[in-house]
Structure formats: structure tokens, C-alpha cells
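Complex shown without one protein chain; remaining protein chains in place.
Right after this comes chain A.
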Amino acid sequence: MGAPLVSVAIVARTVAQIWKKPIIGVNHCIGHIEMGRLITGADNPTVLYVSGGNTQVISFAEKKYRIFGETIDIAVGNCLDRFARVLKLSNDPSPGFNIEQLAKEGEKYLELPYVVKGMDVSFSGLLSFIEERADGLISSGEYTPADLCYSLQETVYAMLIEITERAMAHCGSEEVLLVGGVGCNKRLQEMMGTMAKERNATLHATDMRFCIDNGAMIAQAGWEMFKSGQTTKWEDTFCTQRFRTDEVEVTWRS
């Protein structure tokens, strides 16, 4: 992931110099949030950002997107992908999508470790648990691969909904926005919708085109930043993995 980002940064700097235009560095997660807000019209939502590399519950307060809850080990998408590998599911179009399809045929629920710590979650224990047992459970005929996908989804998504609901209760929020690659999962959307309805809140979700990483979301966040007068200093136009969502001063919202 690093190499393509670094190459694109060089192109962006080159273009900025050729046309003498200001350049703006965008935080990846904020790109997701701003694109989600644009597409769904959500005003001030609690955000669940779930992808292969991130699992965060975010809410806007005092000029920052503050992280109320997150995974304390691996991301939810990573957990799903790794389990897909145990079952030798195809990577086409994505392991998570194939788990979702197979889970639809699952019927028998297996109780898995459920780890919520305050507004944080942890998936690594759950993953080890199911990785160790999957082969045995399937070969003994006790559970089918579909049952395991179903159980995995039901458990990890319930954890995510729970921390999102906690954050909503904590912030008094009446909107929830679902972003990131795992956000296209229909079952997750359905569960989030049920939770939102029960608290008289509104769910804002987007489809594949906007959930998955895209260039437009970076442009949208950059546009918001630029309109509010932000540009990035030349020496700061590098790529870094250590760029927390809550480091960015959100000058375009009040």
C-alpha cells in the first residue's frame, strides 16, 4: 500500500508545481467521513468506520473527529479476511463478500468469544478461537462452513453495533453513518438499521461505490479543507501510516 501512495504523492506534487496550485494532504478516514456525509446528507452523525485496516467509532466534538471506540488489536475486515483464508474462500471479488454470501446459507449458531471493553472491541481472541476449531467442527459434520461464516458475522457485527450504540448514547447522537469497505456488508447495514430504529435514530449507509476506498472521497475532503482556508505546507506533503483521525483540525465544520 505504501509504494502506490508514495508514487501518487510525487505525481500530485509535480502537478501542483507545474500549474502553481496549492496542495492539500488528506487524512484517509476523514475522506471516508466527508464522502459519506456528502452522499447521504447526514449532518452530524456518529460514524462507524470499518475496513480491512481500521475499526473506529467516531464522533465530532470541539473541532475534531474524536475516536470514541476502536479495535485494540486487529481490524474487523482483517478478521473476516483471515477467516476466509481458513475456509479457502476465493478472493474474487473480495473475501469479505464471499463470507457474506456463504453466511446467508448458515443456520446453526456457534457461540464465539465476544469481547467488548468499554467502547473498544477486540477480535484477535475470537479469530484464534475459530481458526483453531474450524477444521474439526466442519469435518465432524457438526457445523458447515456456512454456519461458521454466519456465526462469525453475527458475533463481530453485534460487537460493532454495541459500541456504536454506546457512543451514540454517550454523545446523544441521532444519526449514524457507516463507512469503509466492511460498510457495504448488507447484514451489518441491516443490524445497524434495526439498532437505529429502536433508538429513533437514522442510519446513513452507502453502497460499494463509496464505501470502498476511492479517489473522489479524498478530493471531497480536500475540497472542504480548501474552502475553509486550509492548505498543506510543502514539507508536509508526505504519506504516513501514523496519521490519526483525531489529529486533524476540522476547520470546515462548526
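Definition applied: contacts are C-beta pairs under 8 Å (C-beta built on N, C-alpha and C of every residue); 3 or more make two chains touch, one makes a residue touch a chain; residues count from 1.
In the analysis below, contacts and distances are computed from a predicted model.
Enquirer: Name the chain not shown, per its UniProt record: "Ribosomal RNA-processing protein 42", "ribose-phosphate diphosphokinase", "Ubiquitin-like modifier HUB1" or "non-specific serine/threonine protein kinase"?
Expert: "non-specific serine/threonine protein kinase"
Enquirer: From the list A:R13, A:R82 or A:R166, which touches the chain that is not on show?
Expert: Considering all chains, including the one not shown, the answer is A:R166.
Enquirer: Touching the hidden chain in the complete assembly: which of A:R13, A:R66 or A:R253 does that?
Expert: Checking the options A:R13, A:R66 or A:R253, the one contacting the hidden chain is A:R66.
Enquirer: Identify the residue among A:L38, A:M119, A:I138 or A:A219 that touches the chain left out of the display.
Expert: The missing chain is touched by A:M119.
Enquirer: With the full complex in mind, choose from A:T40, A:N98 or A:T155 the residue touching the hidden chain.
Expert: A:T155
Enquirer: Residue-wise, where is chain A in contact with the chain that is not depicted?
Expert: 1-2, 5, 27-29, 51-54, 59, 61-62, 64, 66-73, 75, 77, 109, 111, 114, 116-120, 154-155, 158, 161-162, 165-166, 168-170, 181, 191-192, 194-195, 198, 213, 240-245
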